[in-house]
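What you see is the complex with one protein chain gone and the rest in place.
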Amino acid sequence: MGKFSVEHLIRTRLNWGLALIILGLVILLILPQFLGPFLLSLAILILFWAYLGQCWNIMTGYTGQFSFGHAAYFGIGAYTSTWLLVNMGINPWIGMIIGGIFAMLFGLFVGFLAFRSGLRGIYFGLTTFAFSMVLLFLSSNLAIINKTMGIQVPLIGGDSWLLFQFETTKVPYYYIILGMMVVSNIVVYFIGRSKLGYYFKAIREDQDAAAALGVNLLRYKMTGMGISSFLTALGGTFYAQYFYYIDPDLVFGFFLNVEILLGPVLGGVGTLFGPAMGALILTPLSELTRALIRQPPGFLPFLLALQGRAGVDIMLYGLILVVVIIFLPQGLVGWIRQLRRRGHRYLEV
Amino acid sequence: MGLLEVKNLTKFFGGLRALNNVNMEVDKGEILGIIGSNGAGKTTLFNNITGFYRPDGGQVLFKGENITGLKPHVVCQRGITRTFQLVKPFAELTVLDNVMIGSFIRTSNGAEVRKKAQGILDFTGLRGREEQLAKDLTIPDRKRLELARALATEPELLLLDEVMSGLNPTESAAAQELVRKVRDGGVTILVVEHVMRAVMSISDRIIVLHYGEVIAQGTPKEISQNERVIESYLGRASFA
Partner (left out) sequence: MALNKKIVLPSLIAVAILALALIYHQSLADWWQVNAVVVFQALVSGLFMGGIYSLVAIGFTLILGVLGIINFAQGALMVVGMYVTLWLFTTYGIDPYLSLPISVLVLFLVGALIQRFTIRPIMDAPTHNQLLLTLGITLFIVNLILVLFKADPRIIQSDISGTRMFIGEVMISFPRLVAFAGGITIATALFLFMGKTDLGKAIRASAEEREGSALVGINVKRIHLIAFGLGAACAGAAGTLMTPFSTLTPTAGDTFIMIMFAVVVLGGMGNMLGSLLGGIIIGLVESLGAVFLPGSSRLLGVFVVFILVLLFRPTGLLGKK
């Protein structure tokens, strides 16, 4: 059993920390009963971004290889399962796995090229970004996937777990994405306690020292990349089956690369709870902003001038990002940890 | 045949010849010191032995096997571990985690690794600091951590790069004690050092590098009386 600083929160307060998590899970499980359609879709979105953020976190947060191109894997997942469904009638669940495999292969390919060439830091980030943009351009221009017109998921007009579509109620979607999010967190948790996780963190902290201590840098970086890209792609399929429509801008878009990492950055890169925390704050914030701009309430007259204008929510994102980087560079979880450590120091006197 | 054999090792950086036909042997169980002025090639030698650089000529043999040009992590798996001149702790991880990462090379079992790591912390005098973050350690403790981490990989040959620098005489004496303890535990040690008193005191033999060439080999006493060494490096005080 590893006692490690990152998950200090659970370990030292083992009993009531664990109880909190179980309580939280129970709440999440029964929540849909109490939510109206708007809040339900908000909850689904929060879980969705928490999931994607955690997938990204596995690679960037734990191995320290900063990926600015995760939209690539998301898009591959979305397009693979959807295309297979539309053109070959393949079940979306199966398509989901296939999409994950394709994305993983692509991720390993990019990773291999980049890591083999010794790319680190910003150069690595730019490479992942460049590959993501290449996919954006390719998908916008390939007739076989309808170019910019995208692909529509055929509606079955009902509910079906088998066919991964639910028309009359969104609740099953909620449970699916909840399951995915929990699984991603479990994966991170167990990785963190294992040799894999220790080696990931060693690579993140100091690659040369890690190599000198026997860590096969290439193999472990690729492992991180592989896991991360596979899981991210599953999110792409979920997106397709939930929104029924995908096109290059939606699933390979420039901004998507940023959106995926905003949650973890706010919550804390490299922490277990960071992505979820970040999603929990950012998603409602952007939805709220959008709602306010659509129909400004009477008591906020200055918003009337902005009514209906697109972009205010992203302005907010930008502002938050700037503020977080300046004042909370280690995210919320990092900030909380700092406070606790300072608290401990006072107690040690 | 020595535990480690370096044969005609040559390394160029562009037009600069950093190492020129370096020949040396390290015998099992000894502490071999390497001295030389800055830029003499000491750290470069370490880098070439442990795979961080690829030699341009010559060979490195470990236990009779050719390890020239193998990647650092493979060299470590074979049994050679090095430390860094400017220590490289895993800053945001705890002291225990740092050492555990070293132990994981020999076993994947988390519980076993934990126990081993704690043992090493005891051995190197870091008991009680397990939960401290590496970045919060003092310099002497960071050096201890660097050593502890290296020991965790259970090396047969340990390469220490300027472990004594930055330590005051008391700390240095403690460090020397520790190095001897490590050797007594069965680890062969190659030490690069600048602090004359320290290296003369702990080494069984010394090799002197000057502009990438070996200009002298011998016991500390012999070296301190070697004319060429005195001229190029030591100056004329007595260190024996």
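General observations
Per-chain numbering from 1; labels A and B assigned in written order.
Note that a residue touches a chain if its C-beta (ideal position, glycine included) is under 8 Å from a C-beta of that chain, and two chains touch if they have at least 3 such contacts.
Owing to the predicted nature of the structure, the values given are computational and were not obtained by experimental measurement.
The absent chain, not drawn in this view, touches the displayed chains A throughout the complex. Shown as candidates are A:W16, A:F38 or A:F137; the residue that touches the absent chain is A:F137. The omitted chain makes contact with just one of the residues A:I94, A:I186, A:A291 or A:I325: A:I325. Among A:G53, A:G111, A:G125 or A:G192, only A:G125 touches the chain that is left out of the view.
Checked against the full complex, the one of A:R219, A:R294 or A:R309 touching the unshown chain is A:R309.
Taking the whole complex into account, chain A touches the unshown chain at residues 66, 68, 113-114, 117-119, 121-123, 125-127, 129-131, 133-134, 137-138, 140-141, 254, 258, 261, 265, 306, 309-312, 314-315, 317-322, 325-326, 329.
Note that only the chains that are shown with their structure count from here on.
If each chain is reduced to the centroid of its CA atoms, chain A and chain B end up 43 Å from each other. Those residues of chain B whose C-beta lies close enough to touch chain A in the complex are 50, 52, 71-73, 76-77, 81-84, 88-94, 96-97, 100-102, 104-105, 108, 110-111, 113-114, 131, 133, 149-150, 152-153.
Taken in their complex, chain A has these residues touching chain B: 1-5, 193-195, 198-199, 201-202, 205-206, 208-217.
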